[in-house]
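Handing you a structure now.
All protein chains but one are shown at their positions in the complex.
When the chains are written out, they are named A and B in that same order, and each has its own residue count from 1.
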Amino acid sequence: MARVNKALFWSLFAAGGTLTAFVFPALAVVVLFTAYGHPPDIMAFEQIHGLLSNWLVKLAAFGTVALALWHAAHRMRTALHGIGLRADGLVAVVGYGIAALGTVLVAYYLLRI
Amino acid sequence: MAYVRPVSKTTWYLAKRSYTVHMVQELTSLFVAILAFILLWGIGAVAGGPESYQAFLDSMNSTGMLFVMWGVTVVMFYHAVAWFSVTPKAMPIQRGEEFVPGSLIAGGHYVVWVVLSVIILLLAGVF
Partner (left out) sequence: MSEIQLVLEILRYDPEKDQEPHFETYPVSCQDDWMVLDAINHVKDHVDTTISYRWSCHMAVCGSCGMMIDGDPKLACKAPVADYAGQTVRIEPLANFPIERDLVVVMDDFMEKLTRVKPYIIRKDEKPIEEGEYKQTPAELKKYKQFTLCINCLCCYAACPQYALIPEFIGPAALTMAHRYNQDSRDQGLAERQDVVATPEGAWECSFAGECSVVCPKHVDPAGALQQLKISTTVQWYKGLIGMGGK
């Protein structure tokens, strides 16, 4: 499993890392405002529903959430190995499994909007 | 008989500051995952209709969430800075016999980052 697919997981990690570096700080700020109870205008249901109904936006949202999950799964795999968790095969299955689940879920939700 | 020195598999990164910094950078991915799951939750809430979405907004508006989001926001900024500082090494751009200086490549990333962030925040209505 690990052999050739490492190229796949690594490229997802690299793409996800780059994408999240560019957009996650700003998105985090938007969510932070929401946590304060002052959600920015875009967070109103009509606005965000309208936004996510657009196919380009759906694609961007899917790509962002999915790549972020695959980035985290791969990097956490390395990190956990680095702090002594040796069961790499298990960590990989659980980590990538969660990323796969999240990928399917976000696609499902976006298709329902 | 050659002597093999033991290395701690669990605490090696504490031996040197640069090792610890590296481990911290790896762990930023945990916060990436947290934000990704919050976004996933929000998208799911939108898909569920106005009531489910309002419930999501209400859940977000709590002290616990506030702590989480402060942590996530700070770590995301750190992730971006750390990522842009190492990217130039991985992508050398050769023009003739010279290489584009790493600082220029990193600088270019920062410009794109600021522009994208301003666009996102403007569209969101943060300002």
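By definition in this document, contacts are C-beta pairs under 8 Å (C-beta built on N, C-alpha and C of every residue); 3 or more make two chains touch, one makes a residue touch a chain.
Just so you know, these numbers come straight off a predicted model, no measurement behind them.
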Chain not shown, touching residues in subunit B: 1-5, 7, 9, 12-13, 15-16, 18-19, 22, 26, 86, 89-92, 94, 96-99
Footprint left on subunit A by the chain that the document does not show: 2-4, 6-8, 10-11, 14, 78, 81-82
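As a working rule, only the chains that are shown with their structure count from here on.
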Between subunit A and subunit B, centroid-to-centroid distance (C-alpha), Å: 11
Residues of subunit A defined as touching subunit B within the complex: 16-18, 20-37, 39-43, 45, 48-49, 52, 61, 64-65, 68-69, 71-76, 78-79, 82-84, 86, 102, 105-106, 109-110, 112-113
Complex interface listing, subunit B residues touching subunit A: 9-10, 13, 23, 26-27, 29-30, 32-33, 35-40, 42-44, 46-47, 50, 53-54, 57, 60-62, 65-66, 68-70, 72-73, 76-77, 79-80, 83-84, 87, 109, 112-113, 116-117, 120-121, 123-126
